[in-house]
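With one protein chain removed, the remaining protein chains of the complex are shown where they sit.
Chain nomenclature is as follows: A, B and C, assigned in order of appearance, with residue numbering initiated at 1 for each chain independently.
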Amino acid sequence: MAQFDALFQPLKINQLTIRNRVVSTAHAEVYATEGGMTTERYVKYYEEKAKGGVGLSICGGSSVVSIDSPQDWWKSVNLSTDRIIPHFQNLADAVHKHGGKIMIQITHMGRRSRWDGGNWSTLVSPSGIREPVHRATCKTIEIEEMQRIIGDYAKAAGRAKAGGLDGIELSAVHQHLIDQFWSPRVNQRDDEYGGSFENRMRFGMEVLHAIRAEVGREFAVGLRICGDEFHPDGLNHDDMKQVAAYYDATGLLDFFSVIGSGCDTHNTLANVIPNMSYPPEPFLHLAAGIKEVVNVPVMHAQNIKDPNQAQRILEAGYVDFVGMTRAHIADPHLIAKIKLNQIDQIKQCVGANYCIDRQYQGLDVLCIQNAATSRESTMPHIIAKTEGIVRKVVVIGGGPAGMEAARVSAERGHDVTLIEKNPELGGQITIASKAPQRDQIAGITRWFALELDRLGVDLRLNTAADEALIRSLNADVVILAVGGQPFLGQNPHWGVEEGLSVSTWDILSGKVAPGKNVLVYDTICEFSGLSAADFLAQNGSLVEMVTDDIKPGAAVGGTTFPTYYRSLYEKDVIMSSDLILEKVYREGDKLVAVLENEYTGQQEERVVDQVVIENGVRPDEEIYLQLKSDSRNKGQIDIEALYAALPQPILSEEGEGYLLYRIGDCVSQRNTHAAIYDALRLCKDF
Amino acid sequence: MSSSEFLSQFLFTLISFALLLMLVGAVKRMLLWSQGQSSTIHWLGLLQIPRRYLVDLHHVVARDKYMSNTHVATAGGFVLSSILIVLLYVFQLKLQILTWALLGSSLLMFVGSIFVMIRRRNPPPNLSLGQWQRLPKSLMVFSLSFFILTLPATGILPSDTGGWLLALLLVAGIIWGIGEMFCGMTWGGPMKHAFAGALHLGLHRRQERFGGGQSTGLKAIDLSSKKLGVEKPIDFKWNQLLSFDACVECGRCENNCPAFAAGQPLNPKKLIQDMVIGMAGGDDAKFAGSPYPGIKVGTHKGGAIIPIVNVLVESDTLWSCTTCRACVDACPMMIEHVDAIVDMRRFETMEKGQTPGKGSEILENLSATDNPNGFAPSTRMNWAADQNLTVFGHNEKKQEVTQADVLLWVGDAAFDMRNQRTLRAMIKLLRAAKVNFAVLGDAECDSGDLARRLGDEATFQRLANSNISTMNKYKFNTIVTADPHAFHCIKNEYGEFGGNYNVMHHTGFFAELVSQQKIKLDNSKELALTYHDPCYLGRYNGEYDAPRFLLESMGVKIKEMDRSKSTARCCGGGGGAPVTDIPGKQRIPDMRMADVIETKAEIVAVACPGCSAMLEGVVEPRPEVKDIAELMLDALIEGVVEDTAEVVVEDMVGGAV
Amino acid sequence: MSELFRRDPRAQWIARNRLHPMHQALVIGPVFGPSGLLRKNLHIIGFIGPNGLKRIDRSGASNDSEQGSRRSATASEVILPLHQVVEPAFYIVVVLDLVSGRLNGHDKDTLGLAQQLANRNNGGGAVVAIAFGELKDDSLNKAGVDRLIHINDEQYAHYNPEQRCNDLQGIIGELEPQHILLPDSINGGGDLGRRLAAALQQRPACGVWKLNDDTVICRGSAGKRDITRPLSKLLLVMEECSEPISETRHENILMSQASSPLANGKLFDQGNISVDPNAIPLAEAGFILSGGNGINDWEQFHHTASVLGATEGASRVAVDDGNMPRERQVGATGTWVTAQVYIAVGISGAIQHMQGIGQCDKVVAINTDEGCDMVKRADISAIGDSTEILARLVELVEQRKQAKQTNNEGDDK
């Protein structure tokens, strides 16, 4: 495996030997509960990565040091109390047991938060300037408050050390308090903490000295900074090199972690966790630039997902550690698989950003394609072979639910047949991947296809499963994952029957050619509508995107809608909200769409060539109803068992005939993660 | 003069003459052997010949019951008959009991010869034909002639029965029989094996092999001597030349040779016969056994002072050998094929610089970096960055130690991700058993096994000396290693350079820990598992039980392969064979994996990093390959692991013993 | 630089809509307020349709003007400030490698360093670039060339280092440059520079990668050590020894060349010989034919590669599907390639793939989808069935080869 040798060169951070060059960098997990204490779920999530071989994990993105930096919005870790220490001990032990190292990111978020919750604290910032993304207002920080917070930093670092963690990373990125002082964009003070370079550096420097006084020189302390804020009035790359060199010269820091882009606007925020529309490692040059001016190891994360890519970056020496954070969310066993020469078995992050987009909504981080991540207590990453009977499992439908069901059943050692009517696997993922900038989503299918092949699943493509075929297979278990169809029949006035309106699927799949002047009507406000609009505009259509919701793509997360918007605005797509599509009628060779304003009831019209509607998916139930009555379980899932992650009781009962289950969108429309989770939790006990 | 008197007279003359002729032949043969290089003469061994013949040799022959019974009858009958014939006809001791005895022994021999005849009616391919097809007839004629001759003397038949006609027939039979059986012994017939074989057993280069002992380490050569290794037949030791003459062409070596089975151009039997040709001069046209696969018989010739390689034997033949010792182990005459091959390789490598394949590169790497793949020596411990291992050394700041119970010999698995898993499993097990151990760290060098088998004695000796001087700086009781090659090297080959240690293979060491209850294994899982014996653990060091004991301690009922224990087929990874990479019709690991699959096992347990690399190299789907240490870790009872977490911390903090 | 894009979509809609009451007013042009900013009336949207409802019709007749107002890709070229050296105080000579007649990165870095030397202390030096043979590049002025000496006749199409060395000696004798720089490359500069050093009896600094004030840092010990030594007259410099020039334009004045005597050459170029393209490591290959999932006939693909003499590459999908071995995968997740010509057959261009071919000079796309990213990146895009296009290409190439052979045979006679 010499081809990945650059990954496996141990390197020291201060006194700490990190076993390889791959780091899971800090991100908010949204798993810490009970006032910011790390839970069992939290520990297991990091333990799994350590077990999988990652060199270093930095947990607790934006873990707070002070009580006036609210923690409960993102259930981040709370280091403002000694209560955290025993929790850290659990965490440290779990990771150390597997040879991994663990640090925590600590910070005071200053203005980058919300005040309307928790302690209802007043937020502080160098000059009281509001932060756009979180929308909260804040006060101008006073020197007494600064001194308190500096003390809090030191005490928090001491708690991390007392808890047995291997180090801390100070966050001075993402516009937290330290870099709020750095940036002239928000620091307009005229005292000794503002103005000159040295003055703007002062607060951070005092924090660093206070921490060192608390933890000593031998404890690992790093600093996470950005390489260029990308704001016209912010810090640029040369400024950041100056900052890095200044702090490095103190000799008090043990590593730098570098991120490209500031993130206090929606548009720049999207850069920080680059989604699938970005090129690989788009900001590596910024991290490499910082490495040129500092003498301690530099780590960099941002769209590094592949072992070859990581090897290339490390071998060239651009940085010393690569952060493969989302890569580890998708597959915590990434390192182990490289070592086992199972590169093709790595479930590679596709940059769907389901994880981070949930986080920005205050929801726990989950992976779109790996339902076991952060559910380590109940869901296995490695599916053990059954010690019971080997069953004949027939899965109908090769979308995400069906592929996962087939994979898990095959890993269990069952005899699995997967039937798919299309010539390729993927289901709705295939349709989604046709949109501009969205082709990477097909990576989910790519992995499944390789796995199903490896596991020897009997794959029957181009085969429409009907009742007769299914019955002829004499299955013990039949799993229906046939998905559904666009729900265009909801309003008969849309004229779908007459061909006046088509679905986004029709457009994306290429079934219907793009019209010249198109109205896209989207009631769902997730990906499909935006994707269809982008696809149409890309193909030269004049597009107006209309929604009855508050904005097009309202349900698309904070790191994803900006890249859609960049693309749509660039192509002159007009976005209109709050309009309901009442009806579509034909007038000569044109179509007329009648729209009604939700709030005024006023109607207006659009003359277009094509009306494309996204109104969600209606499950396909036909086969289910045909098979239901003869099945042993009458098609029912024991949801108590399912939700408790227990085996379906009927599996251990004697009986003739087949069991019938429905998963994914063919029950009710949800999303890819739900489909995969459905399949995993049902099939893991077959 | 009656026909019987004539016979009696004639036989005296004939047998005396035959014995004389035999003696002349023997002297000539000895002169051939004496062309070889000097070697210690173990005179006492000569006294041991009967015992070695009857016990050690018979032990090997007895692996084939049919042949062993046949051989007891034939050879026993013959030896007895010969003695009686000499007593009766040369020394003229006309004792009736001797006559009866001769009748019995010739009958016994006759019966044996019938079985030989039956065996040779449809001879299996490992048997040589040609003059060997004549042997059963000769045996029969000899025994029958003396049986009939003796009948009248016992009084069962009247004397002069059959008259002159029978007498003439008997004369003809006896001339044939004695010619073959007595003169052939020293002049080069099939019976040569009896004469040379007996002497060989007595004067064997590895006296330790007899009486149940072992001697498998290669013998060092003096690097300052004029010529390094064997170029010509006379460069062998004289007793090696003698040993070649002992070959009975039974082909058991051929049956057990993995290279031969894989269609690589090696047949150990032919090799030994070629050595005989080399010693005596001539060509191989008369060789009547299986050829080297892919090489026609009759195209090579040799002589005592003619270089062997590419004249008598193609170099590919030498480099096909995996040094698995299956041939040596199967040889009833206890011939040392591997020694001969390595001797010739030494000349190829150290004098001609013609190690094939990647050999040159590997040897150069070993010189420059002390490991075969040229990794930076300073990265040897990279694999263990997360293991907090205690390292031998004198730097107290780094918590290095100068003594420990166990020296864990890491080996080149340190650079190989697959075998690092085995090492990590071992470490966890050692910690679970609270063993006090330390490693040599970056100071460890390759054991030299590979260099030595590739004929580079110089590099081997450099590595061995370096390792010995490193190890001699520290105090420890036992060296433990997961690599049978290193195990063998340090245990059996470092002694000549002053390195005498108590070395254990990890299976042996763990077996002790398990039987002392220091490691507790879960024995409830049912695994469809077979075990592959590594050559350097099994045949080289006789360790067949410890790995099996460990597997059984995990509740495994081993699905043994047909070829297991001493007849286990090599994985193809020894002797530098993967380096020299001589093409054949199939790959040895594929054949071995086929053996595994035949048992319907889902896991093949191995105990050698070479075996795991070779067997995992077989394309999937195939059974999983796991080292016994890995299996043990899977079965380790958890409670014990928790305890070890403490030990890890202790190791980290304390470091001292 | 200050051309901000201005657009009023509503006004455009009206402009397209001949029936709109304000149509006449707006087609004349956008309305601007006194401050010069575009003035919008957001209430003027659409018009009342036949059934009494407000209607917006963007598909009116004035589509042409609409097309014209869409963001145009042709950004106006930025005019860089001109750096003039009227009376050069001294010269810095740079001998260019000019692989296939074009400046490469190494040349540009060398020129960058030369400009540093020309401008250090009080400046006033002029960088004289020396170009041998064909010169296809028209960007010399942007790369920092103040003066150019172009030596070109038939013999410079070949490898003739002895003659070039002679020429350089003549030029150096005349210009008496302060420093002479050559790329320390395997594209000719390394060889020529060392010849020149030997001829001039000047000890060169080789493998220079950094210029400090009066010292340079060189790579020694075959790359294992750095040597800091005084700045010397003759410098053989490594790639990235300096940033290339990017912010100034230079005069690029052609200087007359002093005629130099013909060298009594002892080397005679016999031309390149063909090598097995697949024996060349993918990362180094100069000509790559790469296949993706748009390929139906892999036999034909391999045949084409062998006829063209191209090294084979593949997209990730082609590898996943088992059509090509893993080590042939091009892209960020496979091998980065640097080919002079990269032909992507049936590869739509996943972002990782595009990154992996970022350093290729010329990209050719053969694809059925005109909208795919590979077509956007390509210098030439052939839209159509790859099987047919490749088949025809093979025919053409073979015809050409035959014709060439016949010509050669003719010449021999």
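As a working rule, a contact is a pair of C-beta atoms (placed from the backbone, for glycine too) under 8 Å apart; a residue touches a chain by one contact, two chains touch by 3 or more.
Going forward, contacts and distances are computed from a predicted model.
Trainee: Since a chain is absent, check the UniProt entry for it and pick the matching name: "Acyl-CoA dehydrogenase family protein", "Electron transfer flavoprotein subunit beta", "GerAB/ArcD/ProY family transporter" or "Heme-copper oxidase subunit III".
Mentor: Going by its UniProt entry, the chain not pictured is "Electron transfer flavoprotein subunit beta".
Trainee: Using the contact definition given at the top, list the shown chains touched by the missing chain.
Mentor: A, B, C
Trainee: Please pick, from B:M181, B:L218, B:L363 or B:A568, the residue that touches the omitted chain in the full complex.
Mentor: Once the missing chain is taken into account, the touching residue is B:L363.
Trainee: For the chain left out of this view, which of C:G52, C:P81, C:G271 or C:G322 touches it?
Mentor: Of these options, the touching residue for the absent chain is C:G271.
Trainee: With the full complex in mind, choose from C:I180, C:V237, C:M255 or C:V341 the residue touching the hidden chain.
Mentor: C:V341
Trainee: In the complete complex, the non-displayed chain touches which residues of chain A?
Mentor: Looking at chain A, the ones touching the missing chain are residues 228-232, 234, 236-237, 260-261, 268, 271, 274, 278-279, 282-286, 288, 316-318.
Trainee: Which parts of chain C face the unshown chain closely enough to count as touching?
Mentor: Given the touch definition above, chain C has residues 73, 100, 159, 186-187, 190-191, 194-195, 197-199, 201, 203-204, 206-207, 209, 218-229, 239-240, 243, 246-247, 266-273, 275, 279-281, 284-287, 308-310, 340-341, 343, 351, 354-355, 357-358, 361-366, 370, 373, 375-385, 388-389, 392-393, 395-397, 400-401 touching the missing chain.
Trainee: State which residues belonging to chain B touch the missing partner chain.
Mentor: On the chain B side, contact with the omitted chain comes from 223-224, 227-228, 349-355, 359-360, 363-364, 367-370, 374-378, 456-459.
Just so we're on the same page, only the chains that are shown with their structure count from here on.
Trainee: Any chance you could check whether A-B or A-C wins on number of contacting C-beta pairs?
Mentor: A-C
Trainee: Averaging over Cα atoms per chain, report the distance between chain B and chain C in Å.
Mentor: 66
Trainee: Roughly how far is chain A from chain B, centre to centre by C-alpha average, rounded to an integer in Å?
Mentor: Roughly 61 Å separates the two chain centres.
Trainee: Give every residue of chain A touching chain B within the complex, in rising order.
Mentor: Per the touch definition, chain A meets chain B at residues 1-2, 8-10, 17-20, 93, 97-100, 339-341, 456.
Trainee: Would you mind writing out the residues of chain C in touch with chain A in their complex?
Mentor: 7, 9, 46, 49, 53-59, 70-71, 316-317, 320, 332-334, 336, 348, 350-352, 354-355, 371
Trainee: Across the complex, what residues on chain B touch chain A?
Mentor: Residue positions touching the partner: 373, 379, 382-383, 385-387, 417-418, 420-421, 621, 645.
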